[in-house]
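The structure that follows is given in the form of structure tokens.
Rest of the complex left out; these chains stay put.
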Amino acid sequence: MVKVGVVGATGYTGEELVEVLLKNPDVEITSLSAIVDKEKPFSNMYPRFGKKISVVCGNLDVEKVSESADIVFLALPHTVSMKFAPLFLSKGKRVIDLSADYRLPEKTYKKWYATEHSDAANLEKAVYGLPELNRNSIRTARLIANPGCYPTSVILALMPIAGAIAESGLDVIADSKSGATGAGRKAAIALSFGEIDSNFKCYKANAHQHMPEMEHILSGSSGKEFKLNFTPHLVPMRRGILSTIYVKHKGLPDAESIHKLYGDKYENEPFVRVRPLGELPEIKDVSGTNFCDIGLTSAGGMLVIVSVIDNLLKGASGQAMQNMNIMCGLDEGQGLV
Amino acid sequence: MVKVGVVGATGYTGEELVEVLLKNPDVEITSLSAIVDKEKPFSNMYPRFGKKISVVCGNLDVEKVSESADIVFLALPHTVSMKFAPLFLSKGKRVIDLSADYRLPEKTYKKWYATEHSDAANLEKAVYGLPELNRNSIRTARLIANPGCYPTSVILALMPIAGAIAESGLDVIADSKSGATGAGRKAAIALSFGEIDSNFKCYKANAHQHMPEMEHILSGSSGKEFKLNFTPHLVPMRRGILSTIYVKHKGLPDAESIHKLYGDKYENEPFVRVRPLGELPEIKDVSGTNFCDIGLTSAGGMLVIVSVIDNLLKGASGQAMQNMNIMCGLDEGQGLV
């Protein structure tokens, strides 16, 4: 039985984490914490967990969490995680961090998150928790930097040809569209139903902090400096990310060959599915699942790659538990299918 | 040219008020105010008004607003309006208040809004701004209490038979469903897209502060003490209210007669439409309009009355301008059709 604690249990990713952990027969949730006025059973805060879990959710007590848990999930905002991760690590706990705090080199982090990194030592040792890239290192990792939602959708979509693209010096444009839970559970007029429903918008055009994460990981995976342009959008739906990626189809292998490359690469991956050439996936194909579906098409001299994930699952909590399964030697898909 | 000022211009009703006032050829908006960090053109705050209005929106200055405006609209939260209405009235301005502050007798107000009324003198003189009920008094009113959104939908739906119902002592149940803008533009987790989309909920069952407003007005209009049960719900849509009203069809005239009563009552009303007997209206029939549509059906011994309005128009800002048109001797529907 794997004993786990969830820190930051009341946000969307925290709540989703509880949801998937409860489906995992080898997991016991030993603690739930968050910033709360008064501690009470988690199922009183979120009645959908009634008759499913009796754990009380209170303010964070590092000692107590550490006593009962082997693995600690941090579902905290960035810049907050790096304050707590070292405390749990120093107590010998394995940590899976869902924030951005351990995903980037120190300098890049500072540039994009506008703050010094306060835990550079652990940053260096952290493993980027994308199983399709780092399954082996994940097994033995003490600290997992769970990938960002947009990066998961874009990296998986590009990984098989990132090298070829970088070699050809082609421009890449990733136009991503996300549901509203991606922004977290927060009191903000901009996140209110009245502002988002029947609306659609573009934000942080080519200037989003997930862009350097994509470039960093794809450069590492391809062994070449990889650059791309990334622009996110907000869709009036709760969950899901669809990324439409454009690369000029010139100097690259033909469409069939590229498609075969993807098929081979992901054939044995439990949570990546490649569609027949020319068929593009939709959000509903992966909503509520831990899958990333990828479609490819080539038309008018342009290669178009479309990937979809559920931002709260493969883009956050599902992938976090997938990492936990790997770290603990469990079946990788346990509780996720 | 009617010169108007809008106080509280940045909320949903304030914004909608600007929208309709701009369509009225006899209106000049002379001031817009709200609680703002820094004054700036209203069209910078809400770009949909670009190339349409150049008025600057700043913090409220009662003197300045009064200098330029003949009519002042208060699109403020309840308990706030009653602080400002007397200031404008004492300067000879006519006031249309969209809050609940002048709709109820003093005692009832205190009970349901949990505070003393600080402007009882004006409260007594205020005219309830439902044109279908009070058109004549509206013409000369100095202070209009613009009806609540739920009350508008329920009162118009019941007015023609409220007397007969009260006489028969029948129970009335009004089950209303509202879009999310009814709660105003606010930073609150409960109002966020992630909480409201794909969700539906009931709140304040038989305990909403709009219930005494309905009872008070229908008692007045029918000349009998009128009681009802009212329960509101939140629908995942931006605007619109649909009220389903149930009355046991026993002791009342037959369906055709009741339908005729409604037809006669509302035949010449510019903004109330009665459907053929048995046909029920939907939100989309009135969305974006100032109409209230009413349908009636009788089945299984139950009379079911359904009414729909756009909560921001007939339920707030549209009706406010309808009142202004009446007060100023303009065509009642000007700018509204």
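Order of writing sets the chain letters: A and B. Residues in each chain are counted from 1.
Keep this in mind: a contact is a pair of C-beta atoms (placed from the backbone, for glycine too) under 8 Å apart; a residue touches a chain by one contact, two chains touch by 3 or more.
Quantities reported herein were computed from a predicted structural model and do not represent experimental measurements.
J.: To what total copy number does the complex in this file extend, with 2 chains depicted?
T.: Every protein chain is the same sequence, and the full complex holds 4 of them.
One rule holds for everything that comes next: only the chains that are shown with their structure count from here on.
J.: If you average the CA atoms of chain A and of chain B, how far apart do the two points sit, in angstrom?
T.: Each chain's C-alpha centroid was found; their separation is 46 Å.
J.: Using the touch rule from the top, collect the residues of chain B that touch chain A in their complex.
T.: 12, 180-181, 185-189, 191-198, 236-238
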